[in-house]
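Only a single protein chain was left out; the remaining protein chains are all shown in position.
As written, the chain order gives the labels A and B, with residue 1 at the start of each chain.
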Amino acid sequence: MSAALLDVRGLNKSFGGIRATDNVDLTVRHGETHALIGPNGAGKTTLIAQLAGMVRPDSGHIRFAGRDITNLAPHARARLGMARSFQITSIFADMSVLDNTLLAVQAHAGHSYRFWRPVRGEARLTRPAMAALEQIGLAGKAAHGAGELSHGEHRQLEIAMALAGKSKLLLLDEPMAGMGAEESARMIDILKRLKAYKSMLLIEHDMDVVFALADRITVMVNGKTIASGAPEDIRADENVRRAYLGEETSGNA
Amino acid sequence: MEWILFVSQVLNGLQLGILLFLLAAGLTLVFGIMNFINLAHGSLYMMGAYFCVTLTSLLGSFPLAVLLSIPLTFVLGIAIERLVVRHLYQRDHLDQVLATFGLILFFNGAVHLLWGAEGNPIRLPDYLNGRVTLLAGIEIPAFRLAIIATGLMVAGGLIWLVGKTRMGMLIRAGASNRRMAGALGVDIKKLFTLVFALGAAMAGLAGMMIAPITEAYIGMGDDILIVALVVIIIGGIGSIRGAFVAALLVGMIDVMGRAYLDSFMKLFMNIQSAETASPALSAMAIYILMAGILYFRPRGLFPPKHR
Partner (left out) sequence: MIAVLLAFAVLPGVTAILEQPFLLDLALRIMILSCAAVSLNLILGYGGMISFGHAAYIGIGAYALGIPAYYGAYSGYLQLPLAIGAGALFALVTGFICLRTKGVYFIMITLAFAQMAYFAFVSIEEYGGDDGLVIDRRSTFTGIVDMEANLEFYYVTFAFLLGALFLVSRIVNARFGMVVQGAKSNEARMQSLGFDTFRYRLSCYVIAGAMAAAAGWLMGNYNYFFSPEMMSWTRSGELIFMVVLGGAGSLFGPVLGAVVLIILEEQLSGATVYWPLVLGAILVAVVIFARGGIDGAIAKLERRK
């Protein structure tokens, strides 16, 4: 059993009277693909936001790669190896596609108090950036403005940026949101290839995708984790069925 | 005697605070509701003063002139909103800053053209020129009392308007959710014009009230605008309550600082250093206050809740 890369204990977050995160425990092991599922409003994105450091939990602990990161700033967590893609595309729209990935590489290539050498001349940066784009299939559009891409390509760029840094853990928030069938299929391929050498925490709605990719699944409803374990166990879990599928359906998974 | 001087300074601070509030309230309302930063607010302060100058000499009565200048400034506010401001709601803050900066130049030039380069005094009626005795034998200038009273009345009226009337409810609805209010049938355009003009009128009133003391002069609104900005930053942009508290705070600190800082400093440094440093420090006092507050509360004392 591999050690825990990410270990969340007793995380709580309330907004006003609403408990967005209710005593959540979660572990992601080294090398595993862990899916986080749940109905809309379950608090998944809020949880990711707390893991990434954009939102401060009210109480609880987060350990990453052996360190307590509960109070660490977002950029410090990224430097430790946590990479994140956003559910609502968050790229640098006014910069080129290559520059977008370049920045992701640059973040992990030492400090940026360099004022002299043009960044696009640094092979140390451009090579990994192009490599990430090739993996994702966007190499052809490297020179295009990122704002000009289609929605599906945006989502791909998001992943490319998460890849380009030397990350230990990928937090992927609905990577296929808004994609058509063909684009989704391509994305699933990419994710399958990533599975081999990256640890991932993946928020996803498409159950087929989840069951195809995930090593373990955690289910969240109303801010709480109601089940966590291997896909077969989750499929059979009564609580999950009831919460997810409601009282109406009886039996069919 | 020291005591009387102290009370006098407190009232001074109160007066400045009230004037700042009149200026700041409009500024913060316009920003809070229309997300519009209006640097030319100080020009409306100036125009109010100049309208009053002309009307006082025409009508021979300062109070009457004030009564008429207020609606006049209100109308000027409407004009500015429709001609210039309206086109800038969708633009980013930088554009708004630049455009209203242009307006400042425009109004300074216009005032020069219409009223000349010299300062324009306003004559107060005799009953406002004297001194009034409050309790314990403390005397204050009657006009200062009038300013404070008027200011408090307007402040009260504003709070009543925004908090208790239907109009105020519409304003608050527009502030918290513009699109929803529009969808519910509130005429957003008219609402915005109204809010802008209301702010203009209050700014003009402040100008009118200070003019008998300082004269109306070109650019009189430029420096006090910055102080008003400091006030709304400290108070929290968009919050009237914040503007009120911050205005009084800033007014007090500015006046008290200028009055007492050098004596305070002489307590622990030699007279010469104190006398060189204290004017500079008291001029900087309100900005140091602002910096301090921002360090702990980057969004001011009473930041309004998110839209």
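Everything that follows uses one rule, which is that a residue touches a chain if its C-beta (ideal position, glycine included) is under 8 Å from a C-beta of that chain, and two chains touch if they have at least 3 such contacts.
Since this is a predicted model, take the numbers as computed values, not measurements.
Within the full complex, the residue among A:18, A:73 or A:185 touching the omitted chain is A:73.
Among A:7, A:32, A:99 or A:237, the one in contact with the hidden chain is A:99. Taking the whole complex into account, subunit A touches the unshown chain at residues 52, 54, 73-76, 78-79, 83-84, 86, 90-95, 99, 102-104, 106-108, 112-120, 122, 161, 165. Taking the whole complex into account, subunit B touches the unshown chain at residues 31, 37, 84, 87-88, 91, 93-95, 97-99, 101-110, 112-113, 222-223, 226, 229-230, 232-233, 237, 276, 279-280, 282-284, 287-288, 290-291, 294-295, 298-299.
Please note the rule applied: only the chains that are shown with their structure count from here on.
Here the CA centre of subunit A is 50 Å from the CA centre of subunit B.
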